[in-house]
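I have a structure here, written as structure tokens, and I will follow up with some questions on it.
Of the protein chains in this complex, all but one are displayed in their positions.
Chain IDs A and B follow the sequence of writing; residue 1 opens each chain.
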Amino acid sequence: MRSTEGPAVWVRLGTLAAAALIAITGCGSNATTGGSTAAPPPTYNIKPPTTIGPGEGALSLIDWPGYVDRTNWQTPSVASFEQQTGCKISVKDAQTSDEMVSLMKGGGGGQYDMVSASGDADLRLIYGGDVKPMNTDLIPDYKYFQTYFKAPGYNTISGIHYGISLQWGPNTLLYNTNKFPTAPTSWSVIYDPANTGLVTVPDNAIQIADAALYLSKSKPSLGITDPYELTQKQFDATVALLHQQRPLIKKYWASEGEEITLFQNKDVFVGAAWPYQTIQLKLAGGPFADTIPAAEGATGWGDTWMLATNAKHPNCAYLWTAWVSTPQVQAEQALSFGETPVNTKACAEMEKLSAGSCAQYHADAPGSYFDTIKFWKTPIATCADGSQNCIPYAKWLDAWTTITA
Amino acid sequence: MQSILWRVPWLRSAVLLVPPLAWFLLIYVTSLALLLITAFWTIDTFTTQIVQVWNLDNFRTILTEPAYRLIIGRTVGLAALVTVTDAVLAFPFAYFMARVASRRTQTILFAAVLLPLWASYLARVYSWILILNHSGILNWSLQSIGLPPANIGYTYTAMWIVFSYIWLPFMIIPTYAALERVPETLLEAAADLGAPRWRAVLDVVMPLALPGVIAGSIFTFSLTLGDYITPILVGGAGSIFIGNVIQTNVGIANNLPFAAALSTVPVAIMALYLLGAKRLGAFEAL
Partner (left out) sequence: MEGPFTRFALRVWAGLILLFLFVPLLLIFLYAFNKSNIESWPIPGLTLKWFTATWNDADVRTSLKLSIQAGLTATALALVLGSCAAFAIHRMTFFGKDAVSFLFVLPLALPGIITGVALNDFFSFNGISLSIWTIVVGHTTFCIVVVYNNVLARLRRTQGSLVEAAMDLGANGFQVFRDITLPLISTAVVAGAMLAFALSFDEVIVTVFTGGAQNTLPLWIFGQMRLGQRLPEVNVVVSFVVLVTIIPVVIAARLTGGGGAARVPAAR
């Protein structure tokens, strides 16, 4: 019985598989392209509260690791906030902006109260209806914010604020000073075949923008002005560059700790990083430094605390936002994570904690400085001129999978 | 009540079966079925809301895009390699445990094989980074005896070593259990019939131990097939597994339909594998 049974089963399975294959390659439908911002965001007409009521006793946050730092923030500490307001905080760390979008969705809304999203996720959260407008009058320190961050394009649409800016930072070029005694002046160093196997860049589709930024200066004929708004031709050229870069990459880093290990153990010698990694590596006493190459500038990220549409603890959320906007907390967070406060009054506090840090982190930069940094924003199909020729983020993700596969 | 249950024996067994079966059907099977259905839907690419439009786009992408074929091939290849490696590593060890070691040594060895499972998987993989990376223990040892550095950190080889290490206990235990059950009398009979020891092992012991090895291989194969953490920690550029793509599509791109479609690949592979394993008697040896 066994000998006749076996082949029969496989024949049946085989026919089934063949039929399935034919069906799949034959049928199909058109996928929807994304990124139309013609309609206002779904939550635009939700009026935010005019006063902050009593705290609800709890607060659930999605944050970048280190954004609710119970260990390093000493005065004032997270515990002191919880004591004063009665809002007990529980935290979910996310590793990428995309993960934050997905978490906000997955909870069915209401599982989390706030998210500290970066610019590349903000528009998706806003147009997805996951966050609702906030009242800046309820944040006392708002008036001291750097002008650019009062209403940046990634969290303010048609004058409505879908969150309160928090901190920002550049995507820096980190390097081993033994291998590069002088700071590199251009991002070309991470595209140079001489550095094969010595480079690392983040495993994040938004990296395509960094490559586009490099091409905007090294291949001006492509005409790239905004690295997040790329036409098909510009996009293809950028992806080609990243394919060329692939043999240079030892590993695409997925977390800060990973990049630190890579540099410390001399697996890589140069790469794209955040100031946090440089701080940690320098604390451990290694020969490392970072820079923003003068030739192309850099991309950057600006973070916003956004309020979930179905947040269960909105009062605690406002209390928290007001608290992290105060100069002392802004300074603490800047120094422990390695980023720059949006509150101009934080500069003085940073100097108290660490002399020279204010200038080092550009916390006292004039408004014009922010024009040189290309802050993350979600790539959408609508270009600046209103046409629909730009490549939306979904295609960026697909391309990134093929690049890193 | 008891007499009813005794008079209708199958009723008693049915009552026992209902709770676990209900759990499985209502929760596990339903969620798997839901996942399969989701594979035929798609998402609005901007807001990432699921759009319940029936289509085969996800499957088409997987079949036609060369990147995914590469990823699937790489995953299956390493899963097979790790399985073979672990079988080779485990068999002599399990043989020693089952047939050569004294009772006390058996207990100690068994405990020694189980103990690493209690040290966090993550921590153990992380230790391997320390061993294999550029200025790690391996290179340091090689260089201190004058050999060139091996530089297998963040490569396919590194993943092969780490996976073989992590799943080894899962291969040793069923193999040992199977070998232990082979009565010595069979081997004595073979010896009486004139077979040399190695012949007896090859012709008598191994076929009887095979179900145990196959049972162990189910674990090593499926655990490697679905893993995404070790590639992240230990793999270099170009070490993306099926699990990584599924994970990024769920947790990052929020493209659940595509993740679901991709999930059908390991499910189909494992279904075939289990079918084969069942025929080789592995289910008796689990």
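In this section, a contact is a pair of C-beta atoms (placed from the backbone, for glycine too) under 8 Å apart; a residue touches a chain by one contact, two chains touch by 3 or more.
Please read these numbers as outputs of a predicted model, since none were measured by experiment.
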In the full complex, displayed partners of the excluded chain: A, B
Candidates B:L63, B:A80, B:L130 or B:A150 - the one touching the absent chain: B:L130
Residues from subunit A at the interface with the omitted partner, ascending: 60, 65-66, 70-71, 90-93, 95, 106-108, 110-112, 254-258, 260-261, 264-265, 280-281, 284
Residues belonging to subunit B that touch the chain removed from view: 2, 5-6, 9-10, 12-14, 16-17, 19-21, 23-24, 27-32, 34-35, 38, 89, 92-93, 95-97, 99-101, 103-104, 106-124, 126-131, 135-137, 140, 165, 168-169, 176-177, 180, 197, 218-219, 222-223, 225-229, 233, 243, 246-247, 250-251, 256, 259-260, 263, 266-267, 270, 274, 278, 283-284, 286
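What we mean here is this: only the chains that are shown with their structure count from here on.
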Computed distance of Cα centres, subunit B from subunit A, in Å: 35
Contact footprint of subunit A on subunit B as seen in their complex: 42, 44-49, 51, 53, 55-57, 59-60, 63-65, 67-68, 70-71, 129, 133-136, 153-154, 232-233, 235-238, 240, 245, 248, 250-255, 275, 279
Complex contacts: residues of subunit A adjacent to subunit B: 6, 9, 21, 23-25, 27-29, 31-36, 96, 98-99, 101-102, 105-106, 124, 127-129, 246, 249-252, 254, 258, 261, 265-267, 380, 392-394, 397, 401-402, 404-405
